[in-house]
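Okay, handing you the structure first.
Every protein chain but one is kept in place in this view of the complex.
Moving on, here comes chain A:
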Amino acid sequence: MTSIAFKPFTGLRRSSVLPCPNPTTTTTLSKPVVKFHVSAARTSPKLSNRNLRVAVIGGGPAGGAAAETLAKGGIETFLIERKLDNCKPCGGAIPLCMVGEFDLPLDIIDRRVTKMKMISPSNIAVDIGQTLKPHEYIGMVRREVLDAYLRDRAKDNGANVINGLFLKMDMPKSWDDPFVLHYTEYDGKQGAVGSKSTLEVDAVIGADGANSRVAKAINAGDYDYAIAFQERIKIPDDKMVYYENLAEMYVGDDVSPDFYGWVFPKCDHVAVGTGTVTHKSDIKKFQLATRNRAKDKILGGKIIRVEAHPIPEHPRPRRLSGRVALVGDAAGYVTKCSGEGIYFAAKSGRMCAEAIVEGSQNGKKMVDEGDLRKYLEKWDKTYWPTYKVLDVLQKVFYRSNPAREAFVEMCADEYVQKMTFDSYLYKTVAPGNPLEDLKLAVNTIGSLVRANALRKEMERLNV
């Protein structure tokens, strides 16, 4: 995995007549309201008598957000989604900042989680959430509701939403040629089979999720992925009261060797699940263990749905090729440690679309790979610290049972809770108080040492 050979880039760059593009675009960094200074590539040819055409493959949060931004920017947008009422298996948690940044109406949110319980392998339970202010919460949404809302908003802004399944795409032979997308359109007239259609576009955004076909088409490479397995359980009302605004996280070797098990409240039921990267074949065993750990609290519940989905563990080796860019799960933008993906999918879709709008001067000029690279640059620069910190946390605290015990012990600390929630809810790695950081470091090491010492004694008991 450490050495990846890349195909040389030929055929997708412009002919040598034109000098290499050095767009003089300037961007302001991401704030909730983004202002553009649009001075696009001087060397890009102007499109005569039409606007730039961009296709967004996949209508989840990434696709919906991308399509909306493109359409608002004056670009002819086509959003291709294979199942408009798709009820995606998903944790469904969105951070507070997403509501503001994407202007989500509050009725989309089924539940506001304001308390979390972390449960260690030896069942030590720690409540976190006391540091949350009254207006702060983690929103639980139903994916079908959120996805539909974003798509409809894109449609209202002028995007063409096509109910179809993307099959493959023909790469352009020369720089000016369009991409030809082949898809099966379900327009109701042909019944379930659908009819084959093609579409010519100038650029493509691949937002089609973990098993992305667009990624395959551009040889983006593979990634490691985790399997998340979840059961939706309808529990009796008196037990549901406990989960009114509380979510639980279970850690332990029995529940998952490298991830966590969870009980998340949904609109009128709970989702109990777990995940793993390294021991995928044992996922059912882990699920049973998770249910066992929560047994008393979900007793009398009825399983109404079983679902599983892959979660990317890291970005694909190649997220961009020519005028095709990947966003969301297709690019692999899921954080480690918490496995959060909805916000990053929507944000990356929006960022990519913004880069296209800007590079094409609101659809007047042809874009180029360099313009799309700007999205990658901005993304990496803005969110790399977040991803790295979560990666370190996962490596340190999900290693072994002692590490998990230490993790839960650390979570009891108020400073930790405040830092965690601040960075989760607002997606910034906030620099904390250095003195508190030092205390935190000392306490972490103390917890780890104690837990490991206990584990050594445990092993000695065995022998």
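One rule holds in what follows: a contact is a pair of C-beta atoms (placed from the backbone, for glycine too) under 8 Å apart; a residue touches a chain by one contact, two chains touch by 3 or more; residues count from 1.
Throughout what follows, contacts and distances are computed from a predicted model.
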Among "Insulin-induced gene protein", "Lil3 protein", "Pre-mRNA cleavage factor Im 25 kDa subunit" or "Protein ECERIFERUM 7", the UniProt name of the subunit that does not appear here: "Lil3 protein"
Which of A:R142, A:H182, A:K297 or A:K364 contacts the chain that the document leaves out: A:K297
Contacting the left-out chain in the complete assembly, out of A:D202, A:D254 or A:E358: A:D254
Residue of A:E244, A:D380, A:E414 or A:D437 in touch with the missing chain, whole complex considered: A:D380
Residues of chain A in contact with the chain not shown: 2, 4, 6-9, 13, 20-21, 82-83, 87, 89, 119, 121-125, 165, 192, 210-213, 216, 221-223, 225, 227, 229, 242, 250, 252-255, 280, 283-286, 288-289, 291-310, 314-320, 336, 368-370, 373-374, 376-377, 380, 384, 387-388, 391, 395, 401, 405, 409, 412, 446-447, 449-451, 453-458, 461-462
